[in-house]
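As you look at this complex, bear in mind that one protein chain is not there, while each of the others sits in place.
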Amino acid sequence: MPLIQIFLNVLIHSSNYVLIGISIALLYQTTRFLNFSIAAIYTSGSYFVFLFLRIFNFSLFLSIIFSIFFCVLIGFLIELFLFKKIRKKKSSYLISVLTSFGVYIILQNLISLIFGDSTKSIRSGAIKEGINIFGARITPVQIIIIITSIIITIFLLLFLKKTKIGKAMKAVANDAELANISGISSDKVISISFAIGSGLAGLAGILVALDVDMTPTMGMNALMMGVVAMIIGGVNSILGIVCGALLLSLAQNLGVWYFSSQWQDAIAFVVLLIFLIFRPQGFFGKKFGKANI
Amino acid sequence: MIYLFHIFILIGIYIILSLSLNLIAGYTGILSIAHAAFYGIGAYIAALMALNFNSPFLLNLVLAMIGSAILGALIGIPSLRIKDDYFIIATFAFQIITFSILNNLVSFTGGPMGLPGIPQPVIFGIKISSHLSFLILIVILCIIVYFVCNRIVKSPFGRILKAIREDEVFTQSVGKNVSAYKVKIFMISSGLAAIAGVMYATYITYIDPTSFTVMESIFIISIVIIGGAGNLKGSIVGAIVLVMLPEILRFVGLPNSVAANIRQMLYGSLLVVFMMWRPYGFIGEYSFNRNTDNG
Amino acid sequence: MKRIIIIGLIGLLVVSSFVFVSCSKKENIIKIGAVLPLTGDAAQAGVNTRLGIDLKVEEINNSGGIDGKILQIIYEDCQGDPKLAVSSIQKLISIDKVSAVIDNSLSNVTLAMAPIANENEVVLLATGASSPKISDAGDFIFRIWNSDVLEGDVVAEYAYKELSLKKIALMIINNDYGLGLQKVFKNKFEGIGGTIITREMFSPGDKDFKNQITKLLQNNFEAIYLVGYPTECSGVIKQLKNFGYKGIIVGTIVMADPIVQKAVEETGYDCYYPIPKQPDQNDPSVANFMNTFNEKYDQEPPMLADVGYDAIDIITNALIDSKGKEDGILIKEFFYKMPEYNGASGTFKFDKNGDVKKPIIVIK
Partner (left out) sequence: MDNLLKIQNCNKHFEGNKALDDFSCEINRNEIVGLIGPNGAGKSTLFNVITGFILIDSGKINFDKNNITNKGPSKINKYGISRTFQDLRLIRQMTVLDNILLSFKKQPGEHLENVFFQNKKVKNIEFENKKKALELLKYACISEKAYELANDLSYGQQKLLSIICCLASDAQLLLLDEPIAGINPAMIEKILSIITELPKQGRSVILIEHNMDAVSQVCNRVIFMDAGKKISEGTSEEVRNDPRVIEAYLD
């Protein structure tokens, strides 16, 4: 068993699951529903880069910056025109979930309408063999992906702990009404979490596309993996999500190794079901305190 | 004419599916996106029985319903522990796993190659093969399913379902075993969904796992919601509208290169518009709003 | 009020569908249906085929149509879903009253539509479906694509005899296409003395194959037999390179797709794959196709465009032969007795199953 290679694979995959997982968790914490539109924003991220890079001929770095900016903008607009209004009506989470699903369908089809369904690439330079580390292979792009994810994760961890906005987010996550009373505008905080979540999702999409190219339908699968990582880890804890992502990608890797590759998806979701049934609060989530009565 | 019959048969299949899902989603207030899995399980059980043992149609139908109901209990039981969003995700997981099993147990289910040549139903010596006879059969089944669902929701049993939807804690406090009711309604709903699966399998005479995906589940939910959750007539309206709509769009003459994407986008927009401005659907009674968000 | 609106709406839907049904057939137009996956995972195949179809239709109509009638293609998007495909062909046959139906590369879709085509005596011409099961699908079902049986055999033999490969690993897409080819290839290759070392699978639409490749590369083999659609194949090839794989890749006709070709070019692998013998620029019909395609779309013809082009051509020939009578039986009979046809996708002739045996060569 090529331990190092499996270790590297786990790192690469989980660094992506972590980003999308945190993105979903941020939104979930503040808005209390699973936002499917993140899947579309994830896809948009890489397609924006493609647009700027290949059509407007910007540099890769500039394209990525612009692209993230546009992802944030989309997320912000969706929040402003749809979810904010739904919240105002005090509608339940189901309405928000289904709305976000509608948004996903619209955006995904818009992308495939504009760019077509075939694979698009934003890699630069020739395809090279990966760097050899004791027989295992990793490409520079993959190293960049891992490092970026680690940096972003640490940054977010600090951001949520130290900054005023981060603390406000935590407060809204705990109790939006209470936060409102204590002078924190929950609308503002939710808008910010939409912006950060969308940016993160866009970035996650871009990083994946740099490694393995992109298709218009890639968002849904990524979203589900992020959700699995989030649930395994526990919604409230970034470290938990990191562990969840690691466990998920490890389970997938070992699943391919011990069973067969066609069961990869099923394995991920079996792990999810086990957690949902036996430990719904995740690794680091606190056990639900007072029963909700 | 045959084309119209075909569309009506499809509508009939979706009426059965949405009526049965309405029992869970509309009346009990539990959103499940695993309905296509039960639909598929029903189709597969009937098809495998017919192909391997040449067993009679009605027996297959009953077995499919029982098999699907047992699996329904399997997903109903976690619903006691897992709530709300997490339950949606759990049903999603169940759906993916079911698809994976149908797709990968090649020697058993035929895998991605599917099961061709499923025999058409023979009921009391009458072979159902023409479109018209299929349509008659499906109409009869729709009426039976509607009758069953109507009986359920109008009964004291149905009253408890609605109570669970509105406030689980209160329902428990007046001495109703919420868990048992949830499992029961899941079994009924999945059993009824299996009828649609059996009809689909014997009508198309070919099934493969791609007909029973998450997208299919979401389509069925859209029918329930857009038609109107918590109202059986709503499900019928929803099935008619949502099955007819894409068929009619075929005639609108959009440029080919964009038609399919635009159709999908329209469908997405419909979902957004309804959720934003008319969560009750056409004639629903339940808007997915709870007075109490816990429980 | 609400009730009235709803009843009105449903009434409108039903009435409008009756109106559509009773739409009378227009004179001077010959309609042909095309059920293609225009969206979804397999959309690329459908879109490519459509390019070829549109090109040929334009040529025919510019040169006066068939017996003065204009050819019109009615496209239906099946999204790769058998149920939608069944609806589509029902609609094409009973409402549009098409003379023939063309469909695309998804065997399960073809199999689902086959009974309806047979029942209504309308020819269903598959342009890319390769499942061996289609041979027995009925009298009215034709295809101008080789059955997997043929392709798998040829490639297995070539790999063993010409390339002297003894140990091969399989990398297969997990659907009917992949599993069908795998079976044929495995039987043939092991039958003549080779060994299949291992097999990994991936799902349609997958983009990341690291886990599979990691496991695959733990084995000792000389070549990989890669079966998938262009999107997945190009991904696998690129990622194999990242993993430092140095061996040979043996593929399917999918390798001829520009996307895969680009990946092969960038990675510099030795890649062997079968193609219908001829896409030799000197052949006038091929050259003509390549030129006109380039003129119209300003690109090289992608995979499956040529079969779309040929499909229209042979249907047109059948219609001309029957003096414009749009009768499925006449078209069917024409196909069975059709002499060797020389088209953009090669030369072929239907056998008694409605299959073709296009000569295959394996190229690098």
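Here the chain labels run A, B and C in written order, and each chain numbers its own residues starting at 1.
Here is the rule we go by: a contact is a pair of C-beta atoms (placed from the backbone, for glycine too) under 8 Å apart; a residue touches a chain by one contact, two chains touch by 3 or more.
Since we're looking at a predicted model, the values are computed, not measured.
Among B:Leu4, B:Ile152, B:Ile218 or B:Val272, only B:Ile152 touches the chain left out of the display. From the options B:Thr171, B:Thr205 or B:Ser235, the residue with contact to the unseen chain in the full assembly is B:Thr171. Think of the hidden chain as still there; on subunit B it touches residues 148, 151-152, 155-160, 162-163, 166-167, 169-178, 184, 188, 285-286, 291-292.
In the analysis below, only the chains that are shown with their structure count from here on.
Graph distance from subunit A to subunit B, where chains that touch are one step apart, equals 1. Once the centre of each chain is set as its mean CA position, subunit A and subunit C turn out to be 36 Å apart.
Taken residue by residue, subunit A touches two or more other chains at 109, 112, 262, 265, whereas all remaining positions touch fewer. Counting partner chains per residue, subunit B has residues 103-104, 261, 264 touching two or more of them. Chain contact summary for the complex, subunit C toward subunit A: residues 39-41, 43-44, 47, 174, 200-203, 205, 207-208, 210-212, 214-215, 217-218, 230-231, 234-235, 238-239, 241-244, 259, 263, 266-267. Put simply, subunit A touches subunit B in their complex at residues 28, 32-34, 82, 85-86, 90-95, 97-99, 101-106, 109-110, 112-113, 224, 227, 231, 262-263, 265-266, 269-270, 272-273, 276-277, 280, 292-293.
The touching residues of subunit B, counted against subunit C in their complex, run 1-4, 6-7, 10, 103-104, 106, 111-114, 116, 200, 204-206, 208, 210-211, 237, 240-241, 244-245, 247-248, 250-251, 256-257, 259-261, 263-264, 282-283.
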